[in-house]
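In this view, the complex is presented without one of its protein chains, the others remaining in place.
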Amino acid sequence: MSQAPFGRRLLRVTSTDELGAYRVLRVADPHGPKPRAGQFAMLAAAEHWGGGREQRPYLPRAFSIARHSGGEAHFLLEDVGPGTKRLCELEAGDRLWALGPLGRGFTAPPEDLRAILVGGGVGIAPLAILQDAIAAPVTVLLGFRDRAHAQGATLLDSARVATDDGSVGHRGLVTELLASEIERDPCAVVYACGPAGMLEGVRALCARTGTPAQLALEAGMACGFGACFGCAVPRRGGGYLRVCLDGPVFDAGELERIDEHAGLSEVGQPV
Amino acid sequence: MSQAPFGRRLLRVTSTDELGAYRVLRVADPHGPKPRAGQFAMLAAAEHWGGGREQRPYLPRAFSIARHSGGEAHFLLEDVGPGTKRLCELEAGDRLWALGPLGRGFTAPPEDLRAILVGGGVGIAPLAILQDAIAAPVTVLLGFRDRAHAQGATLLDSARVATDDGSVGHRGLVTELLASEIERDPCAVVYACGPAGMLEGVRALCARTGTPAQLALEAGMACGFGACFGCAVPRRGGGYLRVCLDGPVFDAGELERIDEHAGLSEVGQPV
Amino acid sequence: MSIRFCGLELAHPIINGSGTFDAIAAFRVFGEGLRGAFPFAAYVSKTITLEPRAGNPPPRLWEAPAGLINSIGLPNKGLGDYLLEDLPLLADMSTDPSGAGDSQAVPLITNVMGSNAEEISRLLEACDERPEISAIELNVSCPNVHTGLDIGADPRQLEQVVRAVRGRTGKPLIVKLTPNTADVALCARAAQEGGADAVSLINTLRAMALAPNPLSRPPRPWLGGVTGGLSGPAVRAVALAQVAAVAARVAIPVIGMGGVQSAAHARELIDVGATLVAVGTASFLDPAAGARIAAALHAGTAP
Partner (left out) sequence: MSIRFCGLELAHPIINGSGTFDAIAAFRVFGEGLRGAFPFAAYVSKTITLEPRAGNPPPRLWEAPAGLINSIGLPNKGLGDYLLEDLPLLADMSTDPSGAGDSQAVPLITNVMGSNAEEISRLLEACDERPEISAIELNVSCPNVHTGLDIGADPRQLEQVVRAVRGRTGKPLIVKLTPNTADVALCARAAQEGGADAVSLINTLRAMALAPNPLSRPPRPWLGGVTGGLSGPAVRAVALAQVAAVAARVAIPVIGMGGVQSAAHARELIDVGATLVAVGTASFLDPAAGARIAAALHAGTAP
């Protein structure tokens, strides 16, 4: 793993953009190490973090590094609660605290296997930097709830899109696209990130078809660097793994059934 | 007292201005009752109230109504902590919660007595609306720490100024100006608001010279409407008075020696 | 949304926490109109003691992260003047939760504290005689007064005291528990065994603050009363745990409180077993908080 500098650092927002239902935040990080695809950072706004009626956020929040170039880290944000709301409010020039890059990223596919990137909602973020990192062409399958969210697909190249409401691309689940892709050409390795339901669909499908898969999980996190043991997900065969330290990317075989707390939760659908 | 509408109301900032070391906040309050001079309001920013390292402010803050005209209330603010800092950040169009007008205001001077208004620092605020309310000419004596603060004096008409550092007007205490005023013409009634030390100076001087005095006190407040019993100051003869309900304006005779917690605290001099 | 509680018929489940709303002061500040549109379904008085108390020297307040520390020290005019002067002013309050004009009476719950069974008995007997008082809340939990803490924190002592005083009134007796104890559910059971008709919790958590001046050595406590009690959002998760633990162990109704700022918070206390919910510190941010919460509960929305 790329080692993170010890201690959080104060970074400056260089630009922010709307991307459909999402927000893209670009942050100058001249001295930060280059992240591996799948790594994440813990972010907190430097000003006005917390307060208000619910007196949250207090802790920093985890975000996949969606892209890294020219000393800038890009993040894709979805406003689902007080922390993401505050980060989505940031404007160029504002500052935020960042710790990272953190966690274990994706492992590049073997030469002879085609990579299929499967993303759901804001879970497409780590797939963008993964696509940047893989020299060979990859298959990109992205699922969204509706047209506004589907605009996120432009973050990646040549994505095929599924939407729940059929407003863009395939009407239905992105796992349906994946199933037919694997059927068409089973010599593939799958990289997936998204809601728990989608990840469980991917995991079950890949287990059934014997397709290797790397899954990027989510979990509520307090620290992001293995200190709190809060981000546990069940390990296949018993015990727990720490998502921030042992993941967020896991080989599908390391995991049990993926439950509701381990995927990127859907907006407005608090688990 | 002017009765306050039950419940806090959301008001819009119409303009803000720097006034030396202070900030003047104007707030549209079309439906609020007309305050009496000396009354105050409890204010809290509608957005980003709290959070940050100290996770404060949580409670609203008390501010004298410095002026009221054309459905607008004016406040004079000094940034001394997290609450006043946030309020000083507000810009036109921002919104804040307000409860008030609250408390017992000043009582107009009898016809035959000259009013001497004695203010210290941000304590000049309620004297401005008092000057507006008194038809007859009044004597205005204001004390500040330095030139930047002394600019606050323009809030009132024809003020004589004292500064601690002598950069503007009399070098020394405003109570020295008051002493010579009373000596010159003892037929006066004194209205004072400012730091505890100043108020105690005024109280002691007026007691000695037999001059009637009304003192506007401060106290840490949680509620502002008599609910919490937190804003107690010793009552002459024993027991306590609630500053928010029985004051903030008191006849000097109602009070004991005024201690450090009962005046507007000096910036950077947390008591 | 009308609720039965210990034989009383309340317009909704939201009442005030003792010592966090002075109805008489509120009439002065907000006008007599409040009497017909009171924010709470029952009004709980500040703690009344046999003798008048001036309360603690100032400062009495300290703002904590997402909370408030108070060291008020139970100022009150004493039983005699309370009955004589305040009771008449507290009669005839009503609330109008739906805003539809079908207002309902606001019963008065008088909160009392004594340092032993003998004192408490006298308080209960005096309250028992007055028809204006619908129920009595016995404060055994105030962290600012030594005996209050001791009685309430030890289940055996608590049961003895409640049993000893129980017979002095036919009115519903609510025991307000202290949260500063090892097992609050044990204390709640003790109160029940002693004859309480209901329990209420949580009171404030024992807390402290130092004067904010790193230069004025030696350091000194900020509060005139040295220690104080923490309330507000900071304690809500502690309150939820304690109310859940108590509701699971007693058969009598529970009044839950601690950090409630919204209908969603009130709903959570009800979900873990509270019959009524009291709003305390939130009223300081907005005197109408109780009314807003009751209305939102009524509408089934969760602001």
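Here are a few things to note about the model shown:
Each chain gets a letter, A, B and C, in the order it is written, and its residues are counted from 1.
Here is the rule we use: a residue touches a chain if its C-beta (ideal position, glycine included) is under 8 Å from a C-beta of that chain, and two chains touch if they have at least 3 such contacts.
Because the structure is a prediction, the values reported are computed rather than measured.
Taking every chain of the complex into account, the absent chain touches A, B, C.
Within the set C:Asn76, C:Asn180, C:Ser200 or C:Ser283, the residue that contacts the chain not displayed is C:Asn180.
Only one of C:Ala209, C:Val260 or C:Ala294 touches the chain withheld from this view, namely C:Ala209. Within the set C:Ile14, C:Val29, C:Ala42 or C:Ala64, the residue that contacts the chain not displayed is C:Ala64. For subunit A, the residues touching the absent chain in the complete assembly are 1, 3-8, 44, 50, 54-60, 97, 99, 102, 219-223, 225-234, 238-240, 242, 245, 261-262, 270-271. In the full complex, subunit B touches the omitted chain through residues 53-55.
Although one chain is not drawn, its touching partners on subunit C can still be listed: residues 62, 64-67, 69, 149, 153-154, 178, 180-183, 205-210, 214, 218-219, 227, 230, 233-238, 240-242, 244, 259, 264, 267-268, 271-272, 302.
To be clear about the criterion, only the chains that are shown with their structure count from here on.
When the C-beta contacts at B-C and at A-C are tallied, the pair with the greater total is B-C.
A centroid comparison over C-alpha atoms places B as the chain most distant from subunit A. Averaging the CA coordinates per chain and comparing them to the mean over all protein CA atoms picks out C as nearest.
Look at where the CA atoms of subunit A average out and do the same for subunit B: the two points lie 53 Å apart. One inter-chain figure worth recording: subunit A and subunit C are separated by 47 Å, centre to centre, where each centre is the mean of the chain's CA atoms.
Multi-chain contact residues of subunit B (touching two or more other chains): 50, 55, 58.
Listed for subunit C are residues 66, 233, each touching two or more other chains.
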